[in-house]
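See structure below.
One protein chain omitted, others in place.
Up next, subunit A:
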Amino acid sequence: MNMISAPRRRLVVVGNGMAGMRTISELLARAPHRYDITVFGAEPHPNYDRIALSSVLAGEKTLEQIVINPLGWYAENGIRLIAGDPVVAIDRAARTVTSASGAVVSYDKLLLSTGSKPLVPPLPGLKLPGVCTFRDIADVNQMMAASQTQRRAVVIGGGLLGLEAAWGLKRRGMEVAVVHLMPTLMERQLDATAGQMLQRDLDERGINFFTNGQTEQILGTDRVEGVRLADGREVPGDIVVVAIGIRPNIDLARDAGLEVNRGIMVDDDLSTLTDKDVFSVGECIEHRGQVFGLVAPIWEQARTCAATLAGDETATYVTPALSTRLKITGIDVFSAGVLAAAAEEDEEVVLQDRKRGTYRKLVLRDDRLIGAVMYGEVSDGAWYFRLIREGADIGAMRDRLIMGEAMAAGGGAKVDPKAALAALPDSAEICGCNGVCKGKIVDTIREKGLTTLDGVRAHTKASASCGSCTPQVEGLLALTAGVAAATGPKPMCKCTTHGHDFVRKAIVTDGLKTIPEVMNRLGWSKPDGCASCRPALNYYLLCAWPGEYVDDAQSRFVNERNHANIQKDGTYSVVPRMWGGLTTPGELRAIADVADKFQVREVKVTGGQRIDLFGVKREDLPAVWADLNAAGMVSGHAYAKGLRTVKTCVGSTWCRFGTQDSTGMGVKLERMTWGSWHPHKVKLAVSGCPRNCAEATIKDFGVVAVDSGWELHIGGNGGIHVRATDLLCKVTTEEEVLEYCGAFLQLYREEAHYLERTAPWVERVGVAYVKSRVVEDTDNRRALHERFLFSQTFAQVDPWAKEASNAAFKTLEPVE
């Protein structure tokens, strides 16, 4: 081709934070090829969600989880990222910026998103080790490290930031005291009543408060020891966190000769008042006398600035109405607009229920709502916020307004929330954090065919920040994509919205190979899941990627991790394998010796025809295994969500009724299937005649010999709900028994839910389905059987031999 494209203009961004990178994301969406982009960041990290730092401190999220733009995003979009090297000077005449390391980069357009700095009052003792602020990853790391070694923390500041810091440190096990200048907490967002309720609730959670407390001095000689207040009170502390607020970071702009006041002065198009090629967004700016600390107006600035940079000369920024929430688990606070009646025509309406700990106050002016404060129960917050933002006339429902949306709109009857959602105009804002309206969500669900909450989050960002609008987003998903999307299958656990089948399928089709990869891709709500989902994921990955997936011992239940069965007193029971229930005098002697040597408290024969040794201490397990191994025995897997035992009767070798060699068949089956992992325990049995002495018809896979061959039965178990097997089919040769067994077990392994035994699984999918896959479809049966055998080449390793020298079983002794 012979086209000559216009040379790209150079855009330099100073500040790799939320405001700057949101602007770049918006710009790339509008004009992907307009600029060569260079981004400077002072912190050595990719752009992360600063709002979520409090969740990291509280241990609810990891640093990895709060990264908004991973390094790959910069590379994919051709953005040059210079992280950890702050810009120290701007030469507006030469149109260059210079970094701390001396790099000089030219620009055509410059975007300043330098954010803010912690506000720190000039107190004696500020420089003492142990004093920190709460602003970035380094601060959070410092606090997390301190919580490991120190006991007491003092937080200066009882606003949003200070309370989130205090709660995070409390969650990390510290004793926390909060010093606050004003009489009540969060006085800028809450009125006195709500502030007092908040203080009482946090007090009950073990945080101490010193209100009306003006810090005069930080105490300590070599390191911090506490703070002294102006009224003489002293608060001891091993660390002190200063979290009283932020101030715009304007040093660089001022040095470059740009007009600054409290912040960098910008116009409605977000260009600076001084230089039309220099733009600024975020906490560093001042727009029409206002500075910013909440995310919603900053997203709006990013949108406007991106439009201007993309060439839209009409883009105009207007500060949206603001609402606040506190990110402390279990404490619900909401406020928007004004906090109290200020003019003569203003009126306050208050509803308080002391017993339930709920409170709401509305501020009205001329039949319009201009402010709302809520504590304890905030589900109507979004509705009040919308009425404030839209300046709606509430005259008709004025007397019921305080009761909330359901009462006010329905005149008493409970309004169907779905109908209320359906009635919203497309312009109604659903997600306040990211400024996403109903219309955008509905359109995106339709266009992209979305069926999951995660899908909507990924494509629209709605509900992707604080998550308080999740019920509405789910409601819209149900309205738009059909009820199935919202009611769908039961989630695996509280860490995810996905069901077992979805997760299993995603592991295979998306090629997910590790537990963290599954959790990341599928939007797990907790970084390392819970005791319910981790073992399930470990099994699903093991089943999907035989030979490739590395088993995660920390995601195994205790018995599988210790290759023995824990008992009520914390000791273990050990069961060696006896193939088909056969043993020898030599094996019995070795077992007897082990029982003596390790003072085994009880020896019992099990229902699966094995010998169980009770009362073994955990630290003795490796030695017990070594002795049993030496006598030729291996683990009996009596602890496994896997193949346990193959029970047999004596069969035609000895029994006068026996029709086939059931013991020999059982040994062959056990040789083929031992070591296999399953969604739950699996028991097999082979009976030599229809008298069925091996009880094959209450086993997961039961074989009953008849004169002309073998009957194969599936899906039985004893237990609470006894279920007799269904007949799968009848076969004639031993090879067929083995092939059908392997195929059936593999189908169960690949398709059942974790902790679902074959009996409920067969009932759920139907015997006809199993027959169609295992009996009627020969090719599929052989393929299943081959996959089973392939998987077995990796699974048939005796864990006892492998772990006999594992030092982790030893108890540690303190070293003086």
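Methods note: a contact is a pair of C-beta atoms (placed from the backbone, for glycine too) under 8 Å apart; a residue touches a chain by one contact, two chains touch by 3 or more; residues count from 1.
Heads up, the rule we're going with is that contacts and distances are computed from a predicted model.
Of the names listed as "Transketolase, N-terminal subunit", "histidine kinase", "Nitrite reductase small subunit NirD" or "RNA polymerase sigma factor", the one that matches the UniProt record for the absent chain is "Nitrite reductase small subunit NirD". The missing chain, though absent from the display, is touched by one residue of A:Glu60, A:Asp346 or A:Asp627; that residue is A:Glu60. For the chain left out of this panel, the touching residue among A:Gly102, A:Gly232, A:Gly289 or A:Gly570 is A:Gly570. From the options A:Pro471, A:Gly499, A:Pro527 or A:Pro690, the residue with contact to the unseen chain in the full assembly is A:Pro527. Mapped onto subunit A, the footprint of the missing chain covers residues 59-60, 62, 144, 148-149, 171-173, 526-531, 534-535, 553-555, 557-558, 561-562, 566, 568-570, 618, 808, 811-816.
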